[in-house]
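Complex shown without one protein chain; remaining protein chains in place.
By letter and in written order, the chains are A, B, C and D; residue numbering begins at 1 in each of them.
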Amino acid sequence: MVSLSDYLILSAIIFCIGLVGIFVNRTNIIILLMCVELILVAVNTNFIAFSYFLGNEAGQIFVFFILTVAAAEVAIGLAILTLLFRNKGTINVDVTNSLKG
Amino acid sequence: MMENIYLTIALAPLLGAIIAGFFGSMLGRTATHTITILGVLVSTVLALVVFNHHVLEQGAVFNQNLYTWMQIGNLNVSIGFLVDNLTSVMLVVVSFVSLMVHIYTVGYMHDDDGYTKFFSYISLFTFSMFMLVMSNNFMQLFFGWEAVGLVSYLLIGFWHHKESAVEANLKAFIVNRVGDFGFLLGIGLVLSFSGSLDYMEVFTSLDKVVGQSLWGADLITVICLLLFVGAMGKSAQVPLHVWLPGSMEGPTPISALIHAATMVTAGIFMVSRMSPMFELSDVALTVVMVVGAITALFMGLLGIVQNDIKKVVAYSTLSQLGYMTVALGVSAYSVAIFHLMTHAFFKALLFLAAGSVIVAMHHQQDIRKMGGLRKKMPITYWTALIGTLALIGFPGFAGFYSKDMIIEAVHFSSLPYADWVYYAVIAGVFITAFYSFRMFFLVFHGKSRVDHHTEEHLHESTPSITFPLIALAIPSAVIGYFTIDPMLFNGWLDNAIIIDAAKHASMTELSKMFHGAAAMISHAVFTVPFWMMVGGIVAAWILSLYRTQWADWIQKTFHRTNYALESLYGFDRFNEIVFVNGIKKLGNLLWRVSDMGLIDKIAVNGSARLVGFIGSVVRPIQTGYVYHYAFFMIFSLLIILTWVLFAGDNPLLSIEF
Amino acid sequence: MMNTFQFDTASLLVALPEIFLLSSIVVILLLDLFLTKGFKQVTYYLTQASLLITGILSYSLIGQPETLIFGNSFILDDMASVFKVFMMGAAMVAMVYSRHYLTQHSLFTGEYFVLVLLSILGMMVMVSGYSLLTLYLGLEILSLSLYTLIAIARKRSSAIEAALKYFVLGAIASGLLLYGMSMIYGISGSINIIDIAAFASDSNLGSRETLIINFGLVFLVIGIAFKLGAVPFHMWVPDVYEGSPTSVTMFISTVPKIAAVAMLVRILVDGLGSMHAYWSDLFMIIALLSIALGSVVALMQTNIKRMFAYSTISHVGFVMLGFVTGVVTGYGAATFYILAYVLMSLAAFGVIILLNKKGFEADQISDYKGLSKHSPWFALMMLVVMLSMAGVPPFIGFYSKFFILQQVISAGFVTVAIIAVVFAVISAYYYLQIIKSMYFNDAEQELTITAPMDMKLVLSINAILILVVGLFPDFWMRLSLSLF
Amino acid sequence: MTFDQILFYVFSFWFVASSLAMIFSRNAAKAVLFLILSFFSAASIWILLEAEFLAIILILVYVGAVMVLFLFVIKMLNIDKSTLRAKFTGYLPLGLIVAVIIIAEMTLVLGGNQFGLDVVSAPARHAADYSNITVLAMQLYTTYVYPFELAAVLLLLAIIAAITLVHRNDVSRKKQSISEQVSVQAKDRVRLVSITSPKKENK
Partner (left out) sequence: MELLSLLIWLPILGGALVILIGNDRADTAKWLSVAISVVIFVMSLSLYTDFDSTTHLMQFEEKASWISYFDINYHIGVDGISMPLIILTTFSTILVIIAGWEVITRRTAHYMAAFLIMEGLIIGVFSSLDAILFYTFWEASLIPMLLIIGIWGGDNRVYAAIKFFLYTFLGSVMLLVSLIYMYTKGGSFSILDMHNLSLTAAEQAWIFWAFFVAFAVKVPMFPVHTWLPDAHVQAPTGGSVILAAIMLKMGGYGFFRFSLPITPDASLQFADVVIALSLIAIVYIGFVALVQRDMKKLIAYSSISHMGFVTLGVFALFFILKMGADGNIISINGGSVEGALLGLEGAMVQMISHGFISAAMFLVVGVLYDRLHSREISTYGGVINSMPKFTGFAVLFAMANAGLPGTSGFVGEFMVILGALQANIWYAVLAATTLIVGAAYTLWMVKRVFWGPVTNPAVETLNDINGREFFVLTILALAVLIMGLYPQPVIEAIHSSIEHLLNQALTSKL
């Protein structure tokens, strides 16, 4: 049988990949958004695994809402991204450092 | 009744000073000097009344407080008067000389812009001096002590446009402050051990002090020495004498009043007043005596090489103050007071005479440019002669008695070093005679070296100048004869001065030897001092009139000695280099290096800058790159996670392999 | 399962403020579509009106007994109601100021107000949220509205950059928060605060449970710290403050802070209060770091908004110190502090906005040179605000710091208090910089104030309140304490 | 190794591998495709956990809508080619170290001691007639009706936000201006452009 621990470790790994993806990636911002999605999927996996092993649906319900939020978030994220592109002509991460210090 | 008299004595000059000071310009010159002279005149008359009451009629000692200056617990510090015979004598001397100087000023300062101000100052001085001598406690003594110092400061710098004058007054004040430093500590010790500042209470509780020690010496010795430091400052004893010659920058009347007759003798007065304390410490007395002897001898020597008429008199004052101090040292307090009194008259006289010359010479003070003034200024000449004779102790004149008594007193003293001191004071007689007559001859005798222009206008001074000369010449000549007996041996000062006759036998011996004033004169020719004096006069005659080239030869041959004398033994240079410049350098060092550098720049602004520096180091972490921010967050997550899991008081996990 | 669920429509009354606000949002959204250009102000007034009514509704609920509805995911207690009232008040003031800014910079659109109202709705959800899920949803409603509000100045690349940074980092923070929530859920088996609290305060908690709760706590604390803008999760704060349109900066720095504190209270105090010993150490470090970094880095700023960002970080540190104490009065002190901070922050940004005009943001410290000469009254107001922020009596900023320090010291953390006050002194330096500009320097440029009367009036009252509440802080202290 | 485990490890492998591929991908479009792959793997694992509904949602909504949106934006902005120069300089090793340590620590916490089968036993599989959808739906419309409403608000917000931000012109309505249409001139509508022959610069 697959233990809860296995699921949790899997999601931990995915979670960390998502986190690392955000700062090792310097090409473009859209990949940052994807990394965020990855993080959320990892969290969702956590919830579902707990839900399964606890025999309690609350976790699944939570995931349902996380998916909703993630979709809304993507919409707004992409909108901002588009605006950035319009303003700067690029979405390279390196150009977004006019605010600093 | 008497209380009001005492009060009037003190306040009359103060009133005059206030009126002259604040309304002088309104009232005009005549009104001003009239009022101030009247004020002092009142004091003088009343001082004579007081003298009569206390000294002649043996009135009871008056000791009473006027008002409470400060009351702390059981400690009462008041303003009050102690009037006994010592005070009475001082009152007379001070008021009389002051009165003369007031009158003299009318003529002397005639052309000066600060005429009214000057009167205000000297009246204020008179008041301060009265407060000093009439004080019944240490606080008020210090009060008067400093007040006379203040007026002295103002008057030395009276001609404030002269750089030398304002330098001299600063120097005078600060050197006096060095003395006061010791004086105040002495007062503090007195308070601390007797619990009071009142003279009488202190004197009665002296037995508490005896036997205690401080700094490895008897407490009483320490106290006396500290008090004497104050006296050294005010009475210009070596090495605190440096201010007095400089004080000659002031107008001559105040040189006479303050820097010869009265203020500088405050130290002598104070030590006499403290005689019950000084009597308890042989060490202190020895120090007093030795310091006095050094001053008497070496300051006299300096008089020889001076060419400024006032400076010569000033050094003679120093020397005479030394004599008085020597007298104090050998417990001959009454002799010191006696010399103080005679000195006040003849030295004031000499100064005023010098002033008369100076006025006539249009403020030329160099005796090398005078000569043959005898004919032009007869009154000045004769009065100056009396003064000079009194100064050198020519038999019969006032100074003769007092100085002779001092020399004899030293002779009888059993203190250590008394023999050396004896030789010193004897030598001093020669020196005094020499420089006094050198000056006298150079000014009044010989060929005139006066420049042509001045020569034409040379004439005797106005009556307001000559009157005081005459008025002072009389006591200078005769006062010694009349007062030596009652003052020294018939108990005029007995209720103020206490001598431990068993230990310090000078006075007893003196009284045994003394057979009347007239006898002293006749006896004089058999004494060493007399011949020393004659030798001095003769030497002065030879070198200044008869064979002046010998003087030059001596100067050349003993150029080292001459140099030492002309440079005043280097005291001024020493002070300049060590104290003035040294302290300035120290101050600058402390200010720039320690205060502005270490504390302000490094510690204060440095820590401010450090904060700013940290800020500027931390700030670039905020690079503006979102992946840096993310990394920072995740790195922080790592740290926190590690900390929570493995650190803390009870780690949640322990690593097992 | 169906039988176990009872739904009482009457219980909806306790959620009336939220319901009303949501309805108004929809109405305003629709109405705005049909308003021609000249009538855009109507949106503004409607917004103010709905905020006012929501506030009144919330006010009327104060004193109600604690009520849990919607399957224990919504709580009505005094803290919720009072916080809502304050949020409405602050939002109304913020809207007064915003209107001037938006008009000056041609950003006046209906959407702006709708988004603000939506974000406020999100905050209300957070304040009343009593399950991890509602808290999360409220937080997301708030965050997404804020991202949009920042980016609403579409032609300003700095605003877009700020929005993007906030978005990316906010998403990471949400992810971390969710991860923590999943752990709490996983170990306690529930997402309701009330159950979690029951679970965590069980005295028989095993070491496994403790470990997992604390593991989750790390992520929760990070998520909350991010929302509050505490070090080391503060990096978004300066950039967002600087880049955003000033009216949005003002909004971000005020009302959402109350909501963040509310979320903190719900999760860490109401839910995991029994684990206080575990999270307080973490909090203390974060708080001190915030105070220190906020104070020190702000010294170097020339942009006033950026400077306020760091100052906010520092203030948040003080708020968190209140929670370190672990006692009810400490939480009360933190609440008092955050409310005082909102008051001060509003006034500070109010002055900035007051000076705004087309093409002039008044966001450099040097822009304030000579203000005291030109406009002594508002310079005085700014002076009051700055001194209050620096913690100088008799202004409210002092009493809030005092309250916190008192709690920290009585909890035994004297050293912490000393560190905090030392940095408070350092932070005084940069507040003094503004005073310096206003009072000690002469104007380099002509300053004209074009703001409407209502804004001037509200701003004056706002600043005077800083003094008045400072002089009579007793009521507000007791109010803050009564919420716990 | 049971069948469950085999499935789990296979899907896990794909999940992790495609996630890694996604973050290291130099091409945004490819990254999206890798992400889709990892979503599929995730969905498979969720099915192992009997969360059929969510797994399907993940595929339908996420892959079907959200990922397409990503692709759409990438293509619209034409940014898949423009950022070919992927730079992982410097940070990559540090980042990996941090990641590995965090994973190690999480593994320590989440490992068998806490969540092993002996601690948390796997529940029995549901019967065949178990409907995940029904169960969720029952809860969603009763206990979780409040979050459900909030989700609606959230979506409304997303709509407003997206439109507000991306809409090109003023958000105010477009109206027909008849007078403008009537008075239009040819020169307003047609622009004559002199075209120079393209040089060989865009080869």
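Annotations
What we mean here is this: a residue touches a chain if its C-beta (ideal position, glycine included) is under 8 Å from a C-beta of that chain, and two chains touch if they have at least 3 such contacts.
Since the model is a prediction, treat every value here as computed from it, not as a measurement.
Contacts of the undisplayed chain with the visible chains, over the whole complex, involve B, C. Within the full complex, the residue among C:Val26, C:Val421, C:Ala443 or C:Leu465 touching the omitted chain is C:Val421. Taking the complete complex into account, B:Val166 is the one of B:Leu27, B:Val166, B:Ala427 or B:Ala564 that touches the chain left out.
Per the touch definition above, the residue from B:Ala47, B:Met134 or B:Leu184 contacting the chain not shown is B:Leu184.
Residues of chain C that touch the chain left out of view are 372-373, 376, 387, 390, 392-394, 398-399, 402, 405-406, 409-410, 414, 417-418, 421-422, 424-425, 428-429, 432, 435-436, 439-441, 472-474, 477-478, 481. Residues of chain B that touch the chain left out of the display are 67-75, 139, 142-143, 145-147, 150, 153-154, 157, 160-163, 165-167, 169-170, 173-174, 177-178, 180-181, 184-185, 187-189, 191-193, 195, 214-215, 583-584, 586-588, 590-591, 594-596, 599-600, 603-604, 608.
Quick note on the criterion: only the chains that are shown with their structure count from here on.
Set against one another, A-D and B-C show the most C-beta pairs in contact at A-D.
Taking each chain's centre as the average of its CA atoms, chain B and chain C sit 78 Å apart.
The centroid of the Cα atoms in chain A and the matching centroid in chain B are 95 Å apart. Residue positions of chain B touching 2 or more other chains, listed in rising order: 619, 622, 624, 626-628, 630-631, 634, 637, 641, 645, 653. With touch defined as above, residues shared between interfaces to two or more other chains in chain D number as follows: 91, 95, 98, 102, 106, 109, 114, 144, 147, 151, 154, 157-158, 161, 165.
Those residues of chain A lying in contact with chain B across their complex are 19-20, 22-26, 29, 32, 93-94, 96-101.
By the touch rule above, chain B contacts chain D in their complex via residues 627, 631, 634-635, 637-638, 641-642, 645, 653, 655.
Across the interface of their complex, chain C is touched by residues 109, 113-114, 119, 138, 142-147, 150-151, 153-154, 156-158, 160-161, 164-165, 171-173 of chain D.
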